[in-house]
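Omission of a single protein chain aside, the complex is shown with its protein chains in their original locations.
Let's look at chain A:
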Amino acid sequence: MQKLMGQLMNCDVGVDSLEDEDYMQVSQKRIRCSMTSLINWYESVTKKTDSETPSKTRASSCTHCQPPPVVVIFKDMESFTTKVLQDFIVISSQHIRELPLVLIFGIATSPVIIHSLLPHSVSSLLCIELFQSLSCKEHLSTVINKLLLTTQFPFKLGEKVLQVLINIFLYHDFSVQNFIKGYQLCIVEHFYSQPLSVLCCRLADAKQRINSLSHDQCENIRRLPSFRSYVEGQVSEKQIALLTTDNFLKETTQKLLEDLHVYHENYISVLRCLHVFTSSLPKHPLGKQIRELHCACLEEQVWETEEYESSLQLARMLNKSDLVTMLQQCVEIFVSSSGKEFDKTVEKLKEFLTQFQKLEEAFQEQDVSVSSQKELQKKTDLYHLQKTLLELKESRRAKKLTKFEMLRFEVVDYIDSLVRNYLVPADHKTLHEIMYFNTASVLREHLNAAPRIALHTALNNPYCYLKNQALKIDGGSISNKAPDICIVYRLHLECGRLINLVDWLEAFSTVVMAAEGQNADAASSDQVDDIIQARFIRAVSELELLGFIKPSKQKTDHVARLTWGGC
């Protein structure tokens, strides 16, 4: 409670001292943390603003007649101790006339918790209104929209990395902050580990930097796998030129980077257009959110997937009003995009729209299908029925499509062509490694830490962390130069549920003295060296501290093993 009051007072006093009025200088140490001081401060602040108003116009002074309330935001309501919260509310309600307070509670679970945290006597003092912020998934979509699906930032995430981040968000914590931190980690990793990331910047800067690349860096470019496949696809003179002359390489790189940039612009617009189409389909074969669509497009050529086929089929069954609205949205997207190639597309789409409008006025002719239904209703015997049904099926196949359906087909085919042209997955473009970060394993190690696995690796394979050449072993054998705890750990892995301490000690001493195996006399004397025993006991208690074993009550001189498996 005191901390709460203290913070309020300190920050209020802090704000006070920031204001440049000649307010009485109050020493922060001597301030009494009480409501009266708060009220005094508040009165002084509001009186100050009141005294300023006569200098302004008369009209504005009446808006200041009710002094503004002080807003206190409780960031996490459930983590407050209930007594503190209740007391605070009781106290502030008593002084509500002098100090108008508005309390904002951040609730992570459900609003019913107000009733469980505050007794009726306290909640009756509050005038409660509920407001809901956007769900966290929407926040994530906004973040992804602004960071990834934009041409503003040249850095992009590869498919696996994006999946890791989204999985952590959806499965573990719903935390957008952690997502952003993961994204920052990706950026750091990318710029740290990829030497060519110096070119991952705005296009103009990149071109300048290319001109000043050194020979080593050009070699780096030549070693990129996507560049190699590009080179293989070139004419042989060009190949030689690319592999030998740096200048030619630099020119080509500039061109390729430009292409990549243009590709991104087009990709994003077409992606949004496709999302408009697929987001309203029933059963969402390609996912409801644009990020799912984006992942699918990054993974592989989206037009070869089954989900794409099914979504196209569903799109062919859309009704007119939906189709029209979707086309209008696509037109807006393309008009607002920065890509220059889309003028033709926009015209084509507008043409479609006008054709749809014309259809409204045109008269739809009735199909043959109506007449065929009348035929069915005549009384026929089984054979005739079979014949008529077969004829119907064939006629239906060869049925003349209505104008609307033909137009719909055209629209869907056009969208399909756009997709095939522009939604190529990024892996297929050359020099994509400069912009895309795709080592998901590094990310997973850092973000989704598995402490047990790390412990196991450390104890099993101390070379991994200690980097001591002497400890390098090729699996299976225990080096006797390893630290005691590693030897003890390895030995205990081979035991069952209960481990006999004496046997363990003997095995330990055997391993440790294996190096000094020449002194067979000392070993054969049935008495284990005191030092070795001390080392053993220390290692065993360290293991117990780490939680791998625990003293067992079932048998004396035995310990129970607590972990199984590798982790």
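Keep this in mind: a residue touches a chain if its C-beta (ideal position, glycine included) is under 8 Å from a C-beta of that chain, and two chains touch if they have at least 3 such contacts; residues count from 1.
By definition in this document, contacts and distances are computed from a predicted model.
Trainee: Among "4'-phosphopantetheine phosphatase", "Cullin family profile domain-containing protein", "Origin recognition complex subunit 5" or "GPI transamidase component PIG-T", find the name that the UniProt record gives to the complex chain excluded from display.
Mentor: "Origin recognition complex subunit 5"
Trainee: For a quick check of understanding: of A:72, A:136 or A:532, which residue touches the chain that isn't displayed?
Mentor: Among A:72, A:136 or A:532, only A:136 touches the chain that is not shown.
Trainee: For the chain not shown, which residue from A:127, A:235, A:382 or A:531 touches it across the whole complex?
Mentor: Reading the full complex, the residue touching the unseen chain is A:127.
Trainee: For chain A, which residues lie in contact with the unshown chain of the complex?
Mentor: So the residues of chain A touching the unseen chain are 1-2, 30, 32-36, 76, 78-79, 87, 90-91, 94, 108-115, 120-121, 123-124, 126-130, 132, 135-136, 168-174, 448-453, 567.
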